[in-house]
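This is the structure, below, for whatever I ask next.
With one protein chain withheld, the remaining protein chains of the complex are depicted in position.
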Amino acid sequence: MSSLPAAPASDAVLSVRDLKVWYGTTRGAVRAVDGVSFDLKRGETLGLVGESGCGKSTLGRGVLGLLPDAAKRAGSVMFEGQDLITMPRRQLRALRGPKLGLIFQEPMTRLNPLMRVSEHFYETLHAHESDLTKQQMRRRAIDTLGEMGIPPTRFDNYPHEFSGGMRQRIMIALALVLNPAFVVADEPTTALDVLVEAQILRILADVKRSFDTAILLITHNLGIIAEACERVAVMYAGRIAEQGDARAVFARPAHPYTRELLASTISLSTTSLHYIPGAPPDLVDPPSGCRFHPRCPDAMQVCPTRHPPTVTTDLNQRVDCWLHGPDDEIPAGGTQPLQQEAIGVADEA
Amino acid sequence: MPTKPETLLSVDDLQVHFALRGGAFGRLFGRDTGSVRAVDGVSFDLRRGEVLGVVGESGSGKTTLGRAILRMVPITGGRVVFDGHDLTDLKESQLRPMRRQMQMVFQDPNASLNPAMDLLTAIGHPLRIHGVTDDEDQIRREVCAALERVGLVPVEQFLYKYPGDLSGGQKQRAVIARAIILGPDLLIADEPVSMLDMSVRAKILELMLDLKNELGLTYVYVTHDLATAKFFCDKIAIMYLGRIVEYGPADEIYADPKHPYTQSLLKAIPEPDPTKSLPRDLPRGEIPDAAVPPIGCSFHPRCPKAFEICGWESRDLRDLIERHWLAHPDTEFDQQRRVVGNIDALDVPAVRAHLPAGVGHTAADVKDLLDQIRTDDPREPLWTGVRDVRPGEGGVTVDFRDDFVDPPLYDVGAQQVACLLYRPDR
Partner (left out) sequence: MTSEFMAPTATTADAPTVRRGRFAGIRRALAPVKEARGLPKWVLYVGLAIVLIFVIFAIFAPWISPYHFDQYLDSHGHRFPKSVVGGHPSAKHWFGTNALSTDVFSHIVYGSRTALEVIAIAVVISMLIGVPLGLFSGYYGGPLDRTLVLINDAMFAFPSLLLAILVAFLLRGKFSFLGDSFSGIMSAAISITVIYIPQYFRVIRNTVISVREEPYVEAARVLGAKPRTVIARYVFGNVVQNVPVIATLNAADALLTLAGLGFLGYGVQPTEGAEWGYDLQRALGEASGGVWWTSVYPGLAIVLLVTGLTLVGESLNDLLNPVLRRRQLLPVKITGPELEMANADAAMEERS
């Protein structure tokens, strides 16, 4: 059904196919990620956006295998010819750091307050590239920090001697110093001020060029996607509703959810307030068919009956929406507007 | 201070200084450990029905300002006059009855409702606190009315819910219901939507605008987000390091921002439009430590337009040298780092900076390094503020201009701007 080829694209660093991540709870299985496929090329940044509770963070962690034991994964995550899902845990752990990186939202909690910045770098480098001399390690660390705008004079300072933005730069440097091929950045600028956020976004753009790293950038801010990503994937209720070239998606959103999300973003050019009624669904018992249909202004008769197959538009966007057909799969009368139940504040996010 | 009849809130030279808790020894021996000027001389008037946006980054003092207006933090100077009453020196017991008229909406809806109270009790509690009524039925009626007003309908579905059972947007509605149940005049909204999801922000903002019109509320909207403030505010006060740096009608400020800081803030908001991208000349660095603010204009170390008299000083020199090394991180750094001795000597704020020479190096070597830095980037504004660079005993002394000015708010058209670019004699 998916229009993505079963085999990973030849130039892809990371190929995710039909990834599912489910959690068991007392109420039943939470389908946090439920059939997600995407490819990431070398040096490319894919922005992953959606409301909270759509499974963005779970997807990011699920790809790296950083989930609680009770979470079950299915599908495939091909990275450099190996499937990260079936890979033994030890082997996966050895890949994290030198090949796979993660940048967190809250940098202070990830830096050891009792260790100098230099010691953090020595530890990381020593663990994965033990043949380096101390002088080589220092050189590598200072160069990487320099790329992030941390002056070499601050190399031996403690984490608390840095501001929040500086710490996040250090965290990014620490994730990139081993030159990983793929990095997940989970809301890396959410805790920062707008000016510092802008600085870091610019750095991320520069870094991509010099490190040739593929980045999965998770954010709820469409402005950041527009700024930092070539491609964007819009996630809703555990699935990717639409993905494609960022310019194309922003200029001509193919999925009504993307369109509504863009409209409800408040930016300086916003002229009127707009919002999406209701809230993302409970992932234990998601709506049938297209999961967005209860909130969708364009819902049709066919939407609740079957999940739409992935269709590629003429702008090369891959979208799961019946508005884009395929028409031969829609039963007669399926395009009639759907009578929806009014959504009250009771269901609001 | 005389209060015009339509002025609801008047803040005059308000100061909130927090004493710094030094180390245990410092406190033991009563040593003066300095203070943080969280709010440092803020003045404005707010008319009934107006919305003032207080905008700034974290550490700008905007939240403290909001709390100080309600006297939730101790005021160390200046006055707050609300509806003709001077709140500054009132005792807490005298203040309590006045709290009916001034309420607050908090940033984190998940924490601003008592988790152990259902909505009926929580929203009705202000009525009991102020002795409006103790009658269960009347409280219930008023709570229902408030819930309806904030859109939490059908009310029966919400009356007995606990905060833990509600979504973020619903909680914030409940907080607003609690704030309006006593019919206040002034509402301080401290980042009311920043923790909410994109898809509900607009709903809560719309609700607050509706309430303003229906109930004739006056708002102080504290936020870091210029985009939502644009929608919401009649007046904008941009704060930086405890002071208002630009103040004026919202339309004017968005159309023609005057202060370099306001200009950068507006440019730094990432637009959801990939064809636009962030400018490259954004201010470097972050808000400095409020305990030892920069000399002169607080913004000058980050300002792309800073010039001679903005208050150049020793710490700016350190930043400049570090930036130089950042641009030449390789062998040059290791070699040049040895030329300079203890660079931390520059961390003490002063207009005369002494840069010691490293072991085995002379003052002339240090001077050469500074000259090289200057030739590398002659347009660096710091040099405009340097009077003299002279080698001396064990290092180089750099004299900065001591006729710097700490800019007050200058009137520029409809705005007031604390920037020397707008000094009348310039």
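Each chain gets a letter, A and B, in the order it is written, and its residues are counted from 1.
In the analysis below, contacts are C-beta pairs under 8 Å (C-beta built on N, C-alpha and C of every residue); 3 or more make two chains touch, one makes a residue touch a chain.
What you see is a predicted model, and the numbers here were worked out from it, not measured in a lab.
A.B. asks: Of B:62, B:178, B:230 or B:300, which sits in contact with the chain we cannot see?
C.D. replies: Per the contact definition at the top, the residue touching the missing chain is B:178.
A.B. asks: Can you work out which residue in B:64, B:167, B:228 or B:416 touches the chain that's missing from view?
C.D. replies: Of the candidates B:64, B:167, B:228 or B:416, B:167 is in touch with the missing chain.
A.B. asks: Give me the chain A residues in contact with the hidden chain, please.
C.D. replies: Touch with the absent chain occurs at residues 20, 22-27, 29, 53, 68-74, 278-289, 291, 293-294, 299, 301, 304, 338-341, 346-347, 349.
A.B. asks: What residue numbers in chain B mark contact with the hidden partner chain?
C.D. replies: Counting only chain B, the missing chain is touched by 70, 72, 95-100, 103-104, 106-108, 111-118, 120, 125-126, 129-130, 160-162, 164-167, 170, 175, 178.
Note that in this section only the chains that are shown with their structure count from here on.
A.B. asks: Would you mind pulling out the distance in Å between where the CA atoms of chain A average out and where those of chain B do?
C.D. replies: 31
A.B. asks: Can you check the complex and tell me which residues of chain A touch chain B?
C.D. replies: Residues 51-52, 142-143, 146, 149-154, 163-166, 193-199, 201-202, 220-227, 246-247, 250, 260-262, 264-270, 273-276, 279, 344-346, 348-349 of chain A touch chain B in their complex.
A.B. asks: So in the complex, which bits of chain B are touching chain A?
C.D. replies: Residue list for chain B touching chain A: 57-58, 151-154, 157-158, 167-170, 173, 196-203, 205-206, 224-228, 230-231, 254, 264-266, 268-278, 280, 282-284, 286-287, 322-323, 325-326, 329-330, 333, 337, 343.
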